[in-house]
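Missing here is one protein chain; the remaining ones are kept as they sit in the complex.
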Amino acid sequence: MALLEVRNLSVDYLTDDGTALHAVEDVSFSLEQARSLGLVGESGCGKTTTMLGMLRLLPAEGRIVSGEVRYRSLQNAHSPRLGGVPREVDLLRLSEREMRKYRWNRIAIVFQGAMNALNPVRRVGDQIAEPIMLHGAVDRTTASERVVELLELVGITPEMARQYPHQYSGGMRQRAMTAMALACSPDILIADEPTTALDVMIQAQILDLFQHLQEQLGLSIILVTHDLGVVAEICDDVLVMYGGRTAEYASVDTIYNEPLHPYTQRLMEAFPDIDSPALKTSLASIPGYPPPLDALPAGCRFEPRCYCKSDICAVESPPLLAVKPGHYVACHQVRD
Amino acid sequence: MEQKVRRDEIILQVSNLRTLFPVSRGVVGTLLFNPRRHVHAVDGVSFSVAKGEILGLVGESGSGKTTTALNVLGLVEPTEGEILFNDQSVPALTHSRERLGLRRQMQIIFQDPYESLNPRQTVFATVAEPLEVHRLVKSREEKVERVKAALNAAGLKPPETFFDRYPQELSGGQRQRVVIAGALVLNPQLLVADEPVSMLDVSIRADILNLLHQLREERGITILYITHDLATAAYFTDRVAVMYLGRIVEIGPTKTVLSDPRHPYTQALLSVIPVPNPRRRRKRMILTGEIPNPIDLPSGCRFHPRCPAASDQCSQTEPQLQSVGANHRVACLSV
Partner (left out) sequence: MEQFKEIWRTFRRRPMGIVGGLTLLSVVFVAIFAPWLAPYDPDEKIDVEPGDLLAPPDAGHLLGRDDAGKDVLSQLIYGARVSLTVGFVASFMSMFIGTTVGLVAGYYGGRIGNALMRLVDFLMVIPDLPLMLVIISLWGRGLWKIILVIGLLGWTYTARLVRSQVLSIKERQFILRARAIGAGSPRIIARHIFPQVLPIILAEAVLSISGAIIAESSLSFLGLGDPTLISWGMMLNFAFERAISRMAWWFLLPPGFAIIWVSLGLVLMGSTLEEIVNPRLKSHHLFDARRMVALVAGESANQRVNE
């Protein structure tokens, strides 16, 4: 079994008047150790909701409707409190208390815009030490040593631990949040849009850092983003979401070079490629807009904007099928 | 589209532009007569734009690209230097009527489609406002006609259905088109587009950029395109100027600069642009450190602390733009 296996996860949001908005429907993927997955999609596709659902961090209106999130734990030296944890578990079936043992300890998340979530009146070092002491029942000295270790890991000079967040630049804050996420040596790191609001060069530094962490720590990474370029740089597998469902799921090479889902194909064409010899071809765009949650199409979610549809597309939602081992597509037009 | 820049076709000429913003010294600092420090937002920028050309100003934060644009538009006063629009000096226009005349010719599109529209104004009111300010219409019918034409040109069809909508009811792409319509309604000669697509979904960006391109083709509008994203600049601009810490480090036809970058910063930027193809993961020249504070600038060449090709000379002398090819200039001592 892989390190993490999500099967048929569905999440709804309930509105004031009781109607359920299907934010995420039937999403499945698996993550191996030391591999990274890119969760790609545009506004409203449900990628962040999927992650929040997985970690049971949904807001009050959110409901996990169905699915499994099977997690297989590895050995962990830094969290002695976890002794006695079962080998394989479904995170969705745990009680909140038990779930807390996994959150941050095993699976950590760096939220979108996290770099603005640092407490401005506490030193950065203290903030990183907090989860360490909380989860590991260690004393201050041990925690401080660990903080130094973590800062070096993410490329911040240890003296900066005594500084306050406003003295850090945007890129450094992102690194500090990453350090905080790594505090308990998790197996999996989820990064939600880690490079937006950062300069291009700093983006490259952060991605480099992630790759480095993956190699050095054997860390598995789930990168949630709308930026196809970022995903191409560091991800091994890609899951393309649209309208709350999976459109295509395959290795990064396949997605970029042999995409089969019309949405994936058009998305690739819409993304500027600076190396492309035909530099002056105008960029493709997809007409229309992503479907609003309260007015989802009856059939395939992408059908209203698709250029190669047939009658069945508007009526029936296509199932996710394997066209080749490891290459899944949800499209009626793609049948092998 | 490669264009030779002919003297008589130049619509905008910026010369030795410097814009410094004073940094507050605080009460204690003032009492102690501490020396005044400044943010060197724009520090010696010169370039010219031909009529109908699309020039890209590319840079990261602190590069001064947005401040340069605001200077050109006359929304921020320069500390030094000259800005000539149609041979008229922009900073010298102090009289409000002259300023108004200038505003008609130059318009701006902002980055954030959620913030650049008044949430309490309908689409019609927003697009009609420039007409009212400049008193260009005499009757309601005329106003409606011009607003319709502008919305049409911006791709919002049918235009009447948008008249009474509020910005909150529209998507990001639609809002941006409203902003564009508002800019077009005056038939300006110059359009400054400050990151017009960076907050939009990837699949919609091309639409907006293609629209701007079309406007250049059909109306001959000159466009100053400001962005941090070299990749979209590659698709969109005729010429590109790469800026770093308030100065232009390289400028030339886009194809040339991208295929033959001469300045180490340009080279680094190009190398780290994510390529959407894993088979072409190339060697990235990732610069260490961050962009220095525009208040305390490095001596000599501003880039030298991070430059992989820096020599001793670089920390002492500030390089000027020199020609290295047809219309291609670079500010680097190693060239």
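Letters are used for the chains, namely A and B, taken in the order the chains are written, and counting of residues starts over at 1 for each.
Just so it is clear, a residue touches a chain if its C-beta (ideal position, glycine included) is under 8 Å from a C-beta of that chain, and two chains touch if they have at least 3 such contacts.
Quantities reported herein were computed from a predicted structural model and do not represent experimental measurements.
Participant: Which residue among B:108, B:123, B:209 or B:287 touches the omitted chain?
Facilitator: Spelled out, the listed residue whose C-beta touches the missing chain is B:108.
Participant: Which candidate, B:116, B:189 or B:232, sits in contact with the chain we can't see?
Facilitator: Of the listed residues, the one touching the omitted chain is B:116.
Participant: Go through subunit B and note every residue touching the omitted chain.
Facilitator: 61, 66, 73, 75, 96, 99-100, 103-104, 107-108, 110-121, 129-130, 133-134, 166, 172, 179, 182, 186, 195, 198-201, 228
The rule is short, and it goes like this: only the chains that are shown with their structure count from here on.
Participant: Suppose each chain is reduced to the average of its Cα coordinates; what separation in Å results between subunit A and subunit B?
Facilitator: 33
Participant: Flag every residue of subunit B that touches subunit A in the complex, lowest number first.
Facilitator: It comes out as residues 60-61, 171-173, 201-207, 209-210, 213, 228-232, 234-235, 255, 258, 268-270, 272-281, 284, 286-287, 290-291.
Participant: Please name which positions on subunit A make contact with subunit B in the complex.
Facilitator: Touch residues, subunit A against subunit B: 42-43, 169, 171-172, 199-205, 207-208, 226-230, 232-233, 252-253, 256-257, 266-268, 270-275, 279-280, 282-287, 289-290.
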